[in-house]
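Heads up, one of the protein chains got dropped from this complex, but the rest are sitting where they should.
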Amino acid sequence: MMKFLPHLPEQLVRLLVVFGVLVAGMFFVRSMLPPELKDTSIHIQSTLDREAARPVHYAGSEACADCHEEYTIKKGGYHKNLSCETCHGAAKEHTENPAEVKPNVPRLREFCVRCHTFDPSRPTGFPQINPVVHNPLKPCASCHNPHDPKPPTVPQECQACHAEIARMKAVSRHVLLDCTTCHNAPNGHKISPRVVKASIPTDRDFCGKCHGSGAQMKEAPKIDLTSHGEKYLCWQCHYPHQPGLD
Amino acid sequence: MNNPITEKLYELLKQVGGYIYPNEIEIHWSILVVVYPYITGLVAGAFILASLVKVFNIQEVQSVYRLSLLTALSFLLVAPLPLLLHLGHPDRSFEIFLNPNFSSAMAMFGFVYAWYLMVVLLLEIWFTYRRDIILWAKNERFPMRLIHRTLALFSTDVSEKAVRFDKKVVKGITIIGIPSAFLLHGYVGFIFGSIKANPWWSSVLMPIVFLFSAIVSGIALVILLYMIITPFRKEPIDMKCLDKMASYLFYAVIVDFSLELLDFIHRLYQSEESIKILSELVMSKLFVSLGIIQVLLGMLLPLGVMIAIKLFRFDDELRKLLYFVSVILIQLGIFATRWNVVIGGQMFSKSFRGLTAYKMELTGFEGLFMSLFLLVLPLIILAIMIKILPPWEPEKNVEYLTD
Partner (left out) sequence: MNRRKFSGKFFTLLFTTTFVGKLLHRRASADTKGYDPSKHYYGMGIQIDKCIGCGRCVEACKEENGVPKEPFFFRTWVERYIIKRNGEVNVRSIDGRISGRDREIEETEILRSFFVPKLCNQCDNPPCVQVCPVGATFKTEDGVILVDEDRCIGCRYCIQACPYGARYLHPEKQTADKCTFCYHRITKGLLPACVEVCPTQARIFGDSKSPASPLTRFKRMNKIHVLKPSLNTDPKVLYSELDGEVR
């Protein structure tokens, strides 16, 4: 380029003029634009403001306590950690206009069944029922107060919460055994299941009571406790709730 | 809510196999995003062919030099259209120029495109044609005279010195034009290759493969156009030129094929987690577009044909026929390559557990007809440009600028 500086060719000059006009035009247009289009901090701020200003539909569990103290205090028992809006739906509008806008009060069976129907993927210990056989057609609230859902009778069987295990056992070789044959559940377990745990057997001799060489129960298959299974506990290989399939 | 969109999605649900994340049901980058890399690939390829003349002084290809440049320009002008039509908010597309996020490869589009258009392609064409359009304008009437004089920016200097300057500039621009062409199409490959979330795209080879398949498609396109336009002009096809172009096409196809083969072998050998779902993808959804169209028809068959031409002596007519069929197959193959990358990469779930389907619409902004139109439009623009800036010795009685 240095060679050409003293005398730029005519076509190059024309070209530079055209480019110069274009570039100047771009800068001019850019300077005429409103700042929102150019400054990043403005658009970030406006986004934050816009997001923060969106309407709230769920009031939050604390908001209900202001007027409905009796439910929040009485909401003991198993549902105490539920938010009111989990069952009653979005209630922000109700807090703003309590007289005219009422939240939904679910009374149909399908509503409770959604959480409490049996599902094999649900964690052990979550109370599940089979809606077809469990008091069919009756509204759940007629026996269970939703704000303190103690069952009307203490569940005699473990099945109410341990549905998956009960169902497995029901089609296994251990079907005739009660849960209490192997597990001892103190009364406190039905009230505070995660705090008071049921007991589980601790050694091989326990299974040996039925499956050992000299054991009483005729139908139970027998093994030699001293040699079978080396040093492992029985349930490290055999799933006790479904021993046949392993 | 939005009935036409969701109607389509309900239909798609039936075609889902395995598990996909619920948001993945919609394939976001449609055929328009297949057309875009195809078009920029043609631009890069045609330009590379043109640069063979200027930088490496390949004399046989001289006669298609200007045609290649005009082809590159007409496709480049159409290139932003598929992108604009695909955006959810084309009205805000200027934001890419005004507020680019420099960590994003896509933000480079504006600058790379503007650079390539303004500084490389337009300037090269201008300096190449300047002398001719000034001389043509002298013997013309309105409106051609005005068009040519305006295009020349009302320049009048056709002295030896000025013409020598023009030639120097053209050579210089071509030299910076080659890496610019690489950048123009390579960055598209990088857009895909840098997405770590998608194992079909995420690869170091992606920009390179894109580039070489672009070169293949560009050279093939110029050959195709040359073989169609020349008989129209009632001129004989220069077999030396054609053979030379086909040679370069052959070398480019070999490199492209090797790269794709390398990618394939590498994936199979490494056998990463995604290999299961990707194998399923290739064998089921992409079997026709990848196995048959891209590899068999688009690469192996033309490769075989060109090897045969090199080994045996075919006469001119047979060679012309074989070249013609090969370049068409190659175009289909490269389009299928783009399809397999873009659409294929969205047809499997990032959960690696399922496959979805792409239902291409016929009408609408993202439909087949629009894509076909976008592929034909550059040819229309090219036809207009050939009228205004004839790339061959024109009917007018003026000296043709040769080197």
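Lettered A and B in written order, each chain numbered from 1.
The criterion applied here is as follows: a contact is a pair of C-beta atoms (placed from the backbone, for glycine too) under 8 Å apart; a residue touches a chain by one contact, two chains touch by 3 or more.
Keep in mind it's a predicted model, so treat the numbers as computed, not measured.
Among the chains on display, the ones the left-out chain touches in the entire complex are A, B.
Note on the undisplayed chain: of the listed residues B:195, B:237 or B:255, the one touching it is B:195.
In the complete complex, the residue from B:156, B:258 or B:351 that touches the missing chain is B:351. Residue in contact with the omitted chain (choice from A:18, A:33 or A:56): A:56. In the full complex, chain B makes contact with the omitted chain through residues 1-2, 5-6, 9, 19-26, 28-29, 83, 86-90, 92-93, 95-96, 99-101, 103-107, 109, 191, 194-198, 346, 349-353. Across the interface with the omitted chain, chain A contributes residues 5, 13, 16, 20, 23-24, 27, 39-58, 60-61, 81-83, 85-86, 89-90, 110, 113-115, 117-123, 126, 164, 167-168, 171, 242, 245.
We adopt the following convention: only the chains that are shown with their structure count from here on.
Chain B meets chain A in the complex at residues 95, 98-99, 118, 123, 126-127, 130, 153-157, 161-162, 165-166, 169. By the touch criterion given at the top, residues 4, 9-12, 14-15, 18-19, 30, 33, 37-38, 40 of chain A touch chain B in their complex.
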